[in-house]
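This is the structure I have questions about; it appears just below.
Only one protein chain is missing from this complex, and each of the others stays in its spot.
Letters A, B and C mark the chains in the order given here, with residues in each chain numbered from 1 onward.
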Amino acid sequence: MSYRIDPEFRKELGKFGVGSEWSECYHCGNCTATCPLTEEKILFPRKGIRMIQMGLKEKISAYVEPWLCYYCGDCTKTCPRDANPGELMMALRRYLTSVYDWTGLSRKFYTSKSWEFGFILFFAALVVALFSVFLPLRPDAEQMVNASGGVMINSLIAGMSPSTFVSVIEWGDWIMAMIVAGLLISNILNMFHKIVLSDHSVRVPLRAYFIGFWKLTFNFLTQARFSKCDNRNYWAGHLLLMTGYSIMFAVIVVLLPEFQTEEVNPWYHWQRLLGYYATFGILYFLIITAIGRIRRSDINLRFSHSTDWLFIIMLGLTTITGILVHIFRISGLPAATYYTYVIHLAVLVPMILVEVPFSKWSHLAYRPFAIYFSELKKAGKPRTADIGLAPAIS
Amino acid sequence: MEYQPTIVSFLCNWCSYTGADLAGTSRTKYAPNIRIVRVMCSGRVDPTFVMKAFREGADGVLICGCHPGDCHYHEGNYKCLRRYHLIRKYIEQMGISPERLRLEWISASEGKQFAELADEMTADLLKLGPVNIKNVLEEV
Amino acid sequence: MEEPRIGVYVCWCGTNISKTVDVEQVTAAVSKLPHVIIARNYKYMCSDPGQDLILKDIREHQLNRVVVSACSPRIHELTFRKVLVNAGLNPYLFEMANIREQVSWVHDDRDIATGKATSLVKAAIQRVAHHEPLEKRRVDIHPATLIIGGGITGLTAAMEIADSGNQVHLIEKSGRLGGMVSLLHQTHPHLTAGNELIQPLIDKAQPHPKVRVWLNSQIEEVTGYVGNFRARIRSGEEVEELDCGNIIVATGTKPFDPSQIPEYGYGMLPGVITSLEFEEMLRKGKIVTKDGESPCDIAIIHCVGSRNMEYHPYCSRVCCTTALKFANQIRAALPDAGIYQLYADMRSFGKGCEEFYMRTSRRGVIFMMFDQKGKLPVVKPNNTGGRGRLLISTRELLSGEEIEIPADLVILMVASEAREDARETAHLTGISLCGNQFFIEKHPKLDPVATTTDGVFIAGSCQGPKDIADSVSQARAAAARVLASILCGSVEVEVTTAVVNDKVCCGCQTCISVCPYHAIHFDEEKRVSEVNEILCKGCGTCGSACPTGAIHARHFTDDQILSQIEGLLSPITLKAMEMAMED
Partner (left out) sequence: MNDLVTTGLYFDHSMNGHPESIDLLELSRFAGNLGGVEWTEHSTVIPPADPKYFRDIFIRNRVEHLIVVGHTPGNLEPFFKKASEGTRLESGHISYISLPEWGLAGKRDTLLAKILIYESVTGQLPKGFRDADAPLMHEATLVIGGGIAGIQAALEIANSGHKVYLLERTGTIGGHMAMFDKTFPTLDCAACILTPKMVEAGQHPNIELLTYSELACLEGSSGNFRARILKKARRVDITRCIGCGVCAEKCPSKTYSEFDAGTTLRKAIYIPFPQAVPNKYLIDAEHCIYVQEGKCGVCAKVCPAECVILDDKDQEVVLEVGQIVVATGFNVFDATRMEALGYGKYPNVITSLEFERLVNASGPTGGAITFRHQDKKGNWIFQKDGPGPASIAIIHCVGSRDIHHRKYCSRVCCMYSLKMAHLIREKLPSAQVFEYYIDMRAFGKGYEEFYERIREEGVHMIRGKTATIEEKDGKLLLKTEDMLNDRMIVQEVDMVVLSVGLEPVTDALQLAGMLGITADDEGWFMQRSGNISPEGTLRGGIFLAGACQGPKDIPDTVAQASAAASGVIRQIATGRISLSMQDFAHEEIEQFLSSKSPIAEEQP
């Protein structure tokens, strides 16, 4: 099978926010060799650069390796031509996100700011509108303070019982989770198709699907592969963020009735402790990353795409409004609690809708799946014949 | 007195003689049995020279030239190589063991190799013992 | 020959010799040998007092031969020869015995070392008795120079020599000067106009009073030897003979004909052109396909005819950087065109050239690697639609993929190969060809412009493909040699040459077949061999091949060496020496 080279591809990729430094690559292979994550048959970034230089679109769509890169920046630091392979991998991940996304929205979000902002503003407005029409603040909201002085959060809605309100929110949560999950899963299936199924040289034994599965789960939760990079701080940061996410997901979606109660639990209650941990984790990660991106201190934070900043801002706003809701609640300020709660949701909902299936956040899902898929491919690849060199140890 | 062989050695001026000089400047010790005759090129080594050496009582003759391809005169060492095989046959017919004649390539940087060669050839000749040149001459 | 009167001088070299060799004993042992008039030893023979000692003895004792027994002749032979000259003796009546490098520094046993040193000195004494005086000879140099080839190399050499006031004959086969460089639109790596480099040279050379330019001319015959060549030149119908002292061959190369390579379809497919045809296109100022359209995609294939055993095994040295230059020129003229380089190894090695490669890759040029020794890319018409009238299919080595490259224009970077008349030129001027038909230099490392024929030099790409800078360097290097010999007015020729005794020569011509310098020819009249002493380098191979002993290698005659062997092996036992001491 031969591939037609496509000189126009560089323009296409350019839309995903990468310069053309990579065209200076003269293929010394230093980047691949210096990377602590490459393996005998897992070759990046050089191979990716080669495909991009020649515009081999089909090959790129099936290229799983960018997801195995955690951008420690070693390749870029030592590149003898300053071709910036690390940033290219980053851009390639953005591009691949759009390739996997069958709706085409991801591509719109990455390549057009007006699309992205429009989408976010639309859903923010929708949340506000829904609340103002269907869930307005009750007139005597100031009374809704419980014995311990905290706001009874579920009783703030005019003409709606607390239990109804909780189930409305819970239903909302689940519906949104289903939409998002549906999109994400269909994208992952698309990714599976492009990476594993389209590669006819690979025949994955059924067994491999099960053996690899635990790796998927493990990596999803810990992002453990990241820890192989020389700089472990990034991994620690991601671990904090990831566990924070998981906890928040558990308490807000799965355990909402237990979480959003009328009583304000004492500070040592498990819910509050978990919540504080998660908030700290997310906030810590955000602050560190934002400072890094502003200072451009590390090589992997030197180039920031607009979507990177948007993600940081949205997540930051969500966290801050969440904290404010919490503060207003325990301070017994029902109206303030209500309004920040609405704002909180008006930020959170569009953020999840944009980021999880279409943008930045999705890489947290694609990465462990990429590891899973590459394991599948490894299991399904016929062993290459000995090339005649002295044995290589990997 | 214990038998000590004597070796006459023809060294080309450009590579081997310089190599022997290098053995000297690097103070590499070797067997004193070797006596050096300088020629411009190993190609100059006439069969008569070899015969003369044996006739005058040498126990061995060593010819050294530049490595193949390095000859200062392009191909003198190849000419020498051709002649060398003939002389070996000739001395053998005269009753002198052909092992007593050797041709080796020594470059200007191979002082150590030259010293080793001198030691090696001396040891070989010690094993062979003296040439009874009188018998040889009588037979001829 | 007069009776030898030999003086023998044994050096202590401080303790270097005297530590291991009993210098006194050696002196004593040789002092009684026949012809030895005086034998002395001294701490440092090479020092001024040491030299004075010899000088005094020569005068006082009417010595006519001298032996110094000290270090290697490679170090001090010239020093002592000068002493002989100062004393009015011929410098070749001298011999050195090397008792430092060959004795004191390599042996430990004092007695044995002393014995060996004595043999060596004795051998030297026996040898020097047979030494003959030899005279240095010089050949006058005709000041005119013949330069074959009017390209940048020939022009540069011509100007260098003519500007220093010497006559130059510049022979050019074609009708114009300038050669390949005048065909170049621009040069790498700074894209300077080729004309800007060559035209000033042509403008200077043509009216130059010391340069005679021969256009449409060819050499028919060259006779003579260094300093005194005579060349017959045909210019149209006219034939003229010229005298010259030196010859510079700068005939350059010609482009490889790519129609031999079936894969590339040159001559069959209209969009496939050679690098020189593309240069012409650039000079005309418009990059177009055969139909006059502006091409959207241009592919450049490297190593066409180079680095492939089927065609030429060598690298043509300039094509990589020329291809980079093309990429820049195309990008400048066609900002949106696809530019594809199919290369094997990017050999951008010259000053500023790696940087040139880097800048070129920034300009949207796609570099792809193919196997120039294995399966070559195949160019064929595009029948499947999409971009490009032609499609080049190949296995791209850096990705391992089979790819297709669209192209409207394919530029073949053709190899430089030797001119078809290289063999003829070589034969005329007495130089040799290597396997690739390029001229062979005297020494590939240290003498890249001289040849084995004295007075004939090669410069530029006729010696092997070369870029402008390297050709110009060689042109001037050849000019330096020529100028040096002209300024000296004469050139010294080897003294220790071979000489034929025509009374003994049987005319078998064995010597002629072994001489590497073609210095021996057969005199048909006398039926004997004759040595041209100007061409002879004195290796002596003929001497050892001569069945009748008619050829003498001067200073290495049979007599000299045989008596040296005798001396080496004459029995000098310790007892004999002791007896000598007692005397």
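Everything that follows uses one rule, which is that contacts are C-beta pairs under 8 Å (C-beta built on N, C-alpha and C of every residue); 3 or more make two chains touch, one makes a residue touch a chain.
All values derive from a computational prediction rather than experimental measurement.
The hidden chain, counted over the whole complex, makes contact with A, B, C. Screening C:Ser473, C:Thr496 or C:Asn532 against the full complex identifies C:Ser473 as the residue touching the chain left out.
Touch with the chain omitted from the figure is made, among B:Thr18, B:Asn33, B:Asn77 or B:Thr122, by B:Thr18.
Those residues of chain A that touch the chain absent from the view are 26-34, 38-43, 46-47, 78, 80-82, 384, 387, 389-390, 392-394.
Take chain B: the residues that touch the chain left off the picture are 14-15, 18, 22, 25-26, 66, 69-70, 107-113.
Although one chain is not displayed, chain C still touches it through residues 13-16, 43-44, 46-47, 74-75, 78, 152, 156, 160-161, 163-166, 186-187, 189-193, 197, 201, 285, 306-307, 313-315, 317, 328-329, 331-333, 335, 345-355, 358-359, 397-398, 400, 434, 438, 443-449, 463-464, 468-470, 472-481, 483-484, 487-488.
In this section, only the chains that are shown with their structure count from here on.
Averaging Cα coordinates per chain places chain A and chain B 82 Å apart.
Chain geometry summary: the mean Cα position of chain B and that of chain C are 31 Å apart.
Shared contact sites, meaning residues of chain C that touch two or more other chains, are absent. The part of chain A that touches chain C in the complex is made up of residues 1-5, 7, 10, 20, 23-27, 47, 50-51, 53-54, 56, 59, 81. Across the complex, chain C meets chain B through its residues 72-74, 98, 100-103, 105-109, 112-113, 116, 119-120, 123, 452, 496, 514, 516-517, 537-541, 543-545, 553, 556, 558, 561-562, 564-566, 568-571. Within the complex formed with chain C, the chain B residues making contact are 6, 8, 17-18, 20-21, 23-25, 27-30, 32, 35-41, 43-49, 52-53, 56-58, 72-76, 79, 83, 115.
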